[in-house]
Structures are given as C-alpha cells and as structure tokens.
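Apart from one protein chain that is not included, each protein chain of the complex appears where it belongs.
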Amino acid sequence: MADQTTDVLVIGAGLAGVEASLVLANAGRKVYLVERQAYFGGNVIKSEEVFPNLECATCMIAPKQSDVIENQNVELLTLTEVKDVRGEAGAFGVTLLRRARYVSLENCIGCAACFEPCPVTAANEFEEGLSQRKAIYVACAGALPNAPAIAMGECLRSKGEECTACRDACMFDAINYEDKDEEREVKVGAIVVATGYRLSGAGLPDRLENVYNAFEFERLRASNGPTEGEIRTRDGKKPKSVALIHCAGRREKGYCSQVCCRYLAKFARYAFDKLEGVEVHEFIQEVSVPGKDSQRFLETALEKGVKLVRTKAVPGISANGSGVRIEFQANGKSESDEVDMAVLAPAIEPGSGAAALAELLGIETDGFGFFRTAGSEPATATRPGVFIAGCNSGPKDMQTVVIQAEAAAAGVLKMNHKDTETGPGEETQERPAGSGDG
Amino acid sequence: MAGSFEPNIVGFLCNWCSYAAADQAGSNKLEIPATLTTIRVMCSSRVNPVLLVAAYLRGADGVLVAGCHPGDCHYQTGNYNARRRFALLRGILDVLELDPARFRLSWISASEGKRYSEVTKEFSSHIAGLGPNPLRTRPFIE
Amino acid sequence: MKGKRIPVDGSVNDTLRSVLALLLKATDAVMVPSRIPSKESFAYLLIRDPKLLEAATPLAPVMPVQGARALQSMGRGRGGLPGILCVLRPCEARAAIELFKRNQVDLEDVLLLTIDCPGAFPTRDYLGNPEEFDRRFEEILQGKQDDGLRPDCKSCVGFSLQEVASDVHIGLLRGKPGEVAVVHRSDRGERLLADAGVAGDDGISDWEAGVEKEARVRTGARDSAFQEMKGRAAGVDGFEKLFADCVNCHNCMRVCPICYCRQCFFDSGDSVRLRAEDYFARAQHRGGIRFPGDMMQFHVGRMYHMALSCVACGACEDACPMDVPVSRVFAFVGAGVQEQFGYAPGRSREEAMPMTTFKEDELHAFEDAGGISAPGTTETQSGKSKDQDSEGKVE
Partner (left out) sequence: MGKIGLYLCECGPNIAEAIDLDRITAEIKKDAKVAGIERFKLLCSEDGKRFVTESIKERGYERVVIAACSPKQHQATFEQVVANAGLNAHVFQMVNIREQCAWATPDKEQATSKALRFIRAAIGRVRYHWPLEQKEIECSPDTIVIGGGTAGIEAALRIAQKGRKVFLLEKDEPGGTRRDREWMAARVDALRNNPLIEVYEHCKIRELLGFFGSFVAHLETREGNEVQLKAGSVVLATGAVAFDPTGLAGYGYRELEGVSTVREFEKAASDASDGHPKSVAVIHCVGREKLGYCSGTCCVEAMRVARRVKEASAETEVTEFYRDLCLPGTEHDRFYHETAKTGVRFVRFRDIDVAREGPGLVVRYRQEDGSSGSVVADAVVLSAGVAAGPANAEFARMFNIPLDEHGFFQSEHPVLNPVGTVTEGVFVVGGCRGPAGALDATAQAGAAAGKVLSALVPGRRLRLETRTSEVAEALCVGCGICVAACAYGAATLNEDRHIAVVNEVLCRGCGNCAAACPSGAAQHRQFTTRQMDQEVTQILR
C-alpha cells in the first residue's frame, strides 16, 4: 500500500493533545500537532493551582511544552484548523488551514517591544475579558510559542489606515502585514482528536456584575492574570463573602460534569488563602467527589470553614446593588443570602466547532455533542484510525485526560500491528458502562 | 536600595520553578535587583549548605535559595530535603550568631514572576540594611 | 529499675575486671581499654584469653582513643563472626550508635556495655605525670571531686545511662564500701547477663537517686559552660578569637568518632578549594587573605556535617595541639541543633538521622512561601521544631 503512512495528526494542543503527541513522538512517530489558538497548552494554563496537590499548573505543564517545542518529531502548527479529511485509516489526506499570524515565528524573539506602540486596545479573551490587550498580543505572560499574533480584524490596517506602529517597533523584521492564510496538505495514518471543552452557558443567569464563571475566577487567582492573583470584584473591592454555586446548568444539560465539586472546593481554598476573614457559602445538591484523593481535598476546604448549604435546586441569582442576591429552597423553606461575589460551576461541553469537526472526520457524537467512543474502547472513535483524547468525549479530571491521551497513543501505535492482535476498530465488545467494581 | 552600599547577593534557583519565575519577571520587565546574581541548579536539593557557607566566607552579603513550593517539587521531595539542610545550617549560624539573617530560603513557583521580583527586591534592601558582610574586610578568617 | 549489686572488692577496676571475666564466659571476646605495659598509656584490646583481662582498665584515667573509633576500625560485615562485648563510656557508646546508623559499625554480634563515667584527664596532662594522675583518678572513683578533669567531662550530663542505647550498663555506687550495679538495657543484654550469671533484681534506687543528683550538678555546670561559650563564640569576632590559633592540622576531625569519611570533604581536591589565581583575585578583592586558607570553612562545614551527631566526647579538644576549645564550641553548637531537630545522638538505634528524613509540614520558620517576610528568629525556630521527633515523612 504505497500511500500508507505512520505519521499522525493530533488536533488540539491542550493537555490531551500535548500528552498524546509526546508519547507518539517518543515512539518515533512524526506528529503534526495543530492548534486553533495562537498559543498552546489549552485550558490548563488558565489555572493557578490544580487538583489534587494544588500544584502550580504552569510549573507542571511548562516542561511538557518545551518537550513539544524541542522534540524533532513534533511539528506544532498554531492558528491552524482542519479543513478537510479524506481517505481511510493508514492513509488519510488532510487539508489544514493555517491562519495568518502576521508575525514570523522564525524572526520573533519575544521581546514584546511591539505591544506598547499599538494604538488598538481590545478585551483579552484569554483573561475572560477581565483585562485589555493590544491588537498585537500574546494571550498571557509565558504563553508559548513565545511570539505574538495580530488580530487583523482589530488592526487599524484592516480599516484602511496605514498604521505600521508594531512593525516600526520590531528590530527583527518579524512583522509581516502581507502574511496570508495558507492551506496545506498532510498525509497521516491516524488522527487523534483532542479538541477539549468549554464552559456551557446553559442554565446560567444573564451577565451580572459580580457573578463569575469558573474560568473567570481562575484568572482572578492567577499570578499572571489580570489582578496578579488578587481576588477582587469588578469594582476592585476585596469581597467579604463569596458564594460557590454547584451544578449550574446540570439540569439543562442532563449530566454531571464531575470535576466541579472538586474545583469549587479548590476555589474555597483560593478564597481563604487570598481573602482574610472571608465567608464562603457553597450551594450544593449532591456532593460528587469520586476518587481516592478527592474526599480529603473536600474536607480540607470544609475545615477552613466553608458553609455548605444543601439546596433543593440550583439557587436563583440576582443583582443586589454591587452585591449578589441568592434565593434557594433548603429543608423545605425558601431562604436567601447576600454575598459580594458569586462563582458558578457551569456545565462542561465540547469545544466550539465539535459538531462540524465530527462531520468532517465522519465520527459519531452522543446525545450531548461529545464524541462517542467505540464500545468499551476508552480512546477510540467510531471510525477506524481516529482516536479521542480529553474532554471532547465527556467531562474528565486532568489525570483521566492524560490517561485517555496515552491510551489514544497506544491505539495509534497498535494500528499497524493488525498482524497479531485484533486492531482497535474491532476491539469493541459492548460492556455495560461501569460494570463491575474494577 | 538604601545608602551607597551595594550588596552582592548570590542566589541559587531551581530550574523548574524559581528560575522560570525569574525569567518571567524579566520578560514582564519587572525589576530584579542588580545586587542579585543567580546560579541555576536542577533542584533546590542540589544546594549543598557548605556552598552557602563558602559564599558567606567569600564575602556574599546575602545568600538566597529558591525552589518549588512544598509539594510541587519536580523531583518528588527534593525541596523537603533542601529545607531540612537549610534549617540545619541556619541553626548553626544562629547559635554562633554568624549573620543568620543574611540567608534566605524562598518557595517561588514558575508563575510567580511578580513575587520573584518582590522577594528579591525585599531581600536586597533587607541586606542593604544589614550593611556589608563583615568578612569582606577580615583577611584573617577564611 | 532492677539490677545486680556487686560489692567492690579491691579497686573499682578490679571489680569491673571480675565482672568482665564472668561476662567473657558468656560471649566470645571482650573489647576493653587496657593499660599498655609501659604503664603510661591505654589502648583498646580485643581480648579472647581471660588471662589478658589482667591488663584491662575498663575505666581509664584518659581517653586517648575514642572507643567508637576503635570499634569502627574493625570494619563491617562481621555477620556470623564471634560475639563481642565492647566496653565503652556512654559518650563512646553514643558515637558507636551514630556510626551504626551510618553503616560504619556492625552491631549485629556486638554488645555495648557502658559504665558510669568518672570523666577523663587531658591526655597531655596525664602523660606529664602518670603516677600522680593515676592516684587522683582512683580518688575520683571513690567519689572525690577533681578539677583537673577535661572541661567536657566536668560539664557532661550524659555520664550514666541517660539517652544511650547500650545493651548492658554498670553503675557505680561510690563511697565505702563501694558497690557496682549491673543492669541490662536490651533483650540481648538481659540474655548475656543471665548466661553469665550476673543477672539479679536487687533494688538500685539509691544509685538512680545518686545519678539524678549528680546530673543536676552537671546540668548546672553545662549551662554555665554554654553561657560562657555563647559569650566567647558570638559573631565573627568571637569566631576569629576562638580559632585564632588553629593551624589547620585537622586533628580534631581525624580523632572525631563521627567524622567517618574516608577523606574529609575539606581535604579533598574536588572540594571548595580554589586555584591560585582565584585566591589571588580574592586577596585583591579584600586586601589580603590568610594562609593556609579555608580555616573557618573547615570548622563551620564540619559542624554542618557532624554537629547533629556530636556526642561531646571531647576527643577533638584533647587532640588539638593549639588548645583551641574545639569540643566546647562543637558541643555548644551540637546541643543547639540537636534541640532544634529534637534529636539525641545515640539515644536509639532506630531513630532516623534528621538529615535522612523530613516531614511535609515542618520548619516553616526557615522558609518564606507566601509573603516576603524574613525567616523567624532562633527562639521561634527551636519552638517550632521542638515537637519534631524526626521519624519518617508524614503519610
């Protein structure tokens, strides 16, 4: 079979994509790691500390990121998306679209001299709009690759003006306004889909002054975030009371996102660490902390003085001056609470464009839009040669993501050995979910 | 920095957390005092306190050791060993009243560029306050 | 506590010899300080022939060789060899246990016998007039005070079975007629005494009371000795004065029972020694530097390496040709850091050495993790770490 290849395409360079790529590259496989954003690392790098040891996420991920950058077998393609997939397992033809960065990764040395002169300011998406950036920018301090990109839609040049402020500031002629989107063809034998998740808007109240979602709160706590790690309300005040609201959107979506109870316990600890004498109220229906490390983690938060309120349903939230009013049913009575800040745990749903990508790849999704795994295979998609890693097949904690990513890599490494064991496509005896006690 | 006295401070930074924090501080153009010169080690547990003594004897006005926060060590538990060793050295210097305040152990994670800048600035002015290492002008003890 | 009371017959050493003779029946060999025929010095003998016990001087007026070093010099891996009963002063036994923890002595077939220690004279004083000092030592064994003992001995609080994990101990009930009390401190010790027929359960509370009384006196002496050291050693000035006469002979390290390294870090080429050009650069930098160099580096560095295990035996000071009060400084520093880590050298064979273990939640006074506050003061430190028995890491 002439056009057979063992090269691999990994879609999405978050925790899952990075892990799968490194395992495959170390096995000697050539890996195309495509990332839609201008930076890689995914949602993980938004966190200051992560479960279960409250380790600094940046410190954890940075070594893996530099492995990716230095590994000869991995070609990291940022600002790149998959446009078309043809062929079959062992011989896929893939069309990639690389969107213009307008900054040469070869020439740019990341000195950041170009930011300051840029006259355009816009809300920084990475910081959940909690801070401003320029039209030429990096997502956050330490973002990799260490080079900015221009949001051409915002750049004055796109409005017909002859602004060359950033190019004038650059001593390495790294700025190229003529940069164009480019299509590129690659041939791969297998595809690992690691497109990650986003927080769902389902069941959330309309934007309220001091109500935050999980990502926003993470950025507030991040030392490299908009407030340099200080938890402040939008008007810059130290909140005296914080409400943590579980299961926002669980009823609407119809599933438990399973990591929220743990990260809200972490948020409680953030609050106690950063806000002297703060009151933390958690509004919860069911405590769901599976796993050997979780219970202790939750208890530590409770010991620090979290007030746990078991409510019949997700509380109602409304603005109350600069504060937040919370109305809920507990022990059969209607009650209410006033806090300075409320943090919601929205449902976790597949990253944007998952449906289109599933279409493109010819793989099935479940009723919730998550990619379906084949039978009892934890990392195999419903099409031979396509594998799945990360939260795009359902909510997971970080270690489960890494485990699935490594399993996906195993699936790829196994593919070309049908001569012995049955190929992954066939390893799909149906088994009742969660059957047995492990 | 107070007064005309320019301290000379030696810092040992672990590769994975504190060195990365120092780089981040620089990348964000945050000030790192000119008085601090750093030595990169893979882990704070590599820092042999005997080297800290050597630094002091050779006239260092201050000595800083910085590593990953407890629990974050890239090598499992190295920083716990480092802390014990540092504590033992400090204990000896305390008993002998040999400038224990010139020695500092800090945990600074890779994302704490700002804190790295703050800690080093604070330590530098703290040392400036203590004045020069007396050994600088003591030819007879080596 | 119970033990066997044995009336002193002849001199204390005579009595101890007769006890040893009994014990030698139940073991293969006895290792004991013995008088060299020249009559003017003492050395350890490994005795298998009971006749040789004649020369044995379980309590010698001087300590020319630290017993733990004698034991260490035998090497390890004696597994399966004949058993040995090693007669040691408590400080020597403590050192032996510290060496055991460092794999330097093998206690598998070795039993440690400690004896209430009357102290020892400075070796150089003794050699000046052996007869005189032999006489004075006999009087000490009768309970007489003597100010000529080595400073460390006069302020020694571990002269009896305090904090020493020996197998058998012999207590001295001074005065006339004297008695000795033989007690076991371990199961193996108990078996030995039983086999040798020296077991017994006579009450010995009078001896224990005596030890307590003496300990109170010694503690007072030690506190004032430390007070004095605190004054003398304080700061760079103090250190310079204390070690002014040091000639870098490193005898203190060579005789130290805890300094077990094959070659001292501070003697080795790959240590912190410099090249001539670097010394020159430094001389330029500070106007001039002392040679031979690295004096302070050596002493402070050695403290870092052994102070936690320092048993204050005084061997280093005894060996110093320049009368530097080495052991008094080291004992002073040792006591400080041993308290800091809640560690007592020689107290137990199982207790892990502080530098080989850790706890996840400890010693916060020495770190700054959250804010940018300076580390705490000595008081808060020892306060912080008092409660630590330094056994393995938590969870």
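Note that the chains take the letters A, B and C in the order they are written out, and that residue 1 is the start of every chain.
Keep this in mind: a residue touches a chain if its C-beta (ideal position, glycine included) is under 8 Å from a C-beta of that chain, and two chains touch if they have at least 3 such contacts.
Here the structure is a predicted model, which is why all the values come from computation and not from measurement.
Within the full complex, the chain left out of the display contacts the shown chains A, B, C. Summary of contacts with the chain left out: across C:Phe121, C:Tyr260, C:Phe298 or C:Phe366, the touching residue is C:Tyr260.
Among C:Arg76, C:Arg232, C:Arg254 or C:Arg347, the one in contact with the hidden chain is C:Arg76.
Residues 76-77, 102-104, 260-265, 268, 270-272, 274, 278, 281-282, 285, 305, 352-353, 355-357, 395 are the ones on chain C that touch the missing chain.
Seen across the whole complex, the unshown chain contacts chain B at 8, 10, 19-20, 22-23, 25-27, 29-34, 36-43, 45-51, 54-55, 58-60, 74-78, 81-82, 85, 117. By the touch rule set out above, chain A reaches the unshown chain at residues 23-24, 26-28, 50, 52-53, 55, 60, 64, 66, 70, 107, 109-111, 113, 146, 171-172, 250, 254-256, 258, 286-296, 310, 331-332, 366, 368, 370, 376-379, 394-395, 398-400, 402-411, 413-414, 417, 419-422, 427, 429-438.
The working rule: only the chains that are shown with their structure count from here on.
Chain contacts in this assembly form an open path, with each chain touching only its neighbours along a single line.
Averaging the CA coordinates per chain and comparing them to the mean over all protein CA atoms picks out B as nearest.
Pairwise, the chains sharing the most contacting C-beta pairs are B-C.
Averaged Cα coordinates give chain B a centre that lies 35 Å from the centre of chain C. Centroids of chain A and chain C (each the mean of its C-alpha atoms) stand 62 Å apart. Residues 16-17, 20, 24, 27-29, 68-69, 71-72, 74, 109-115 of chain B are the ones that touch chain A when the two sit in their complex.
The touching residues of chain B, when paired with chain C in their complex, are 49-51, 53-54, 57-59, 69-71, 77, 80-81, 83-92, 94-101, 104-107, 115, 118-119, 122-123, 126, 134-142. Taken together, the chain A residues at the contact with chain B in this complex read 48, 53-59, 62-63, 110, 112, 141-142, 222-224, 228-229.
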